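For this view, one protein chain was removed and the others were kept in their places.
This part shows subunit A:
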């Protein structure tokens, strides 16, 4: 049994104006996991989150953090044990970056000097330069402000982090960076994180488990992202997740596939070599072996960037340049299964072309290998889900 960091027991919240924001919520959040609350606007995500740090008091039911009823813990003390990040960073505009980060340690009585030194260290761990320490929040970009917000939430080393749509006000590129950095951070820190978003893709990317809320404050489904995509509990969830969910479910898995060697044809010299695992330096083409038996050769330019595929004639001769088939999408090592599958499907040879960071050919992954990896992925995930 995993230890539960957070428990909601029959929790409801009805605001004085009669709005039911949360309706009889039962939810257990395991220690050290990243749990996402997702759902359309007004479905009670923020309210549920704020009942954890007593910013909102439940109308009925019990909220427990680490086995303790939160209503029995003094509010300020409870809040200092939880990092809180919100959409508009909420940084104190009259304090410098370092003093913002040092806020909670200062409230806890840590000396100015010590808490500032700690703040500067934290800047590095959220990907910011130390030179920003003495700036005011207004001198930062939106993305930088959110990073400072995360650093501030981490400053007192809280076991629980509450994040309310922390990345939804920044542009998509920055958001992607922040999402991946959060995952990296979580890999190192293993905090119990509750992350609120209305973006299902973000939920699937980040969550160990995802709680889908429906209008009226009802919890519609609480499951791993994979279960959610594969078996939505009801029409509401299926609708909320949207189209392509089978295909999309591949996008959060790194493709555990082995590269195969491929025969490449230098377009300028007409020279054939074999590129791929086991041939650090391109081996001369022998006319035999797995790579040689393929019906296709991959044409490359002088930097060995892929140009496209050429069919191999029965005699072993590659077709002329006029028959070049422009290749499909490319797969970089570490990319997801979804990218690998797309690369294979879009390739005339049925093989996904893998490239190094510099864009030169690294090898290929046959489509059937990608499919096998998908199958294996499903098996292990299923197994993992049963264990949890």
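Please note the rule applied: contacts are C-beta pairs under 8 Å (C-beta built on N, C-alpha and C of every residue); 3 or more make two chains touch, one makes a residue touch a chain; residues count from 1.
Everything below uses one rule, namely that contacts and distances are computed from a predicted model.
Enquirer: Going by UniProt, what is the name of the one chain that was not included in the view, given "Carbon-monoxide dehydrogenase small subunit", "ABC transporter permease", "Phenolic acid decarboxylase subunit D" or "NitT/TauT family transport system ATP-binding protein"?
Expert: For the chain not displayed, UniProt's protein name is "ABC transporter permease".
Enquirer: Among A:62, A:107 or A:379, which one touches the chain that has been omitted from the display?
Expert: Among A:62, A:107 or A:379, only A:107 touches the chain that is not shown.
Enquirer: Would you mind spotting which of A:58, A:137, A:217 or A:232 touches the chain that isn't drawn?
Expert: The missing chain is touched by A:137.
Enquirer: Just name the one of A:22, A:38 or A:91 that touches the chain not displayed here.
Expert: A:91
Enquirer: At which residues does subunit A meet the chain that is not included here?
Expert: Counting over the whole complex, subunit A touches the hidden chain at residues 53, 55, 75-80, 84, 86-95, 103-104, 107, 135-142, 144-145, 152, 162.
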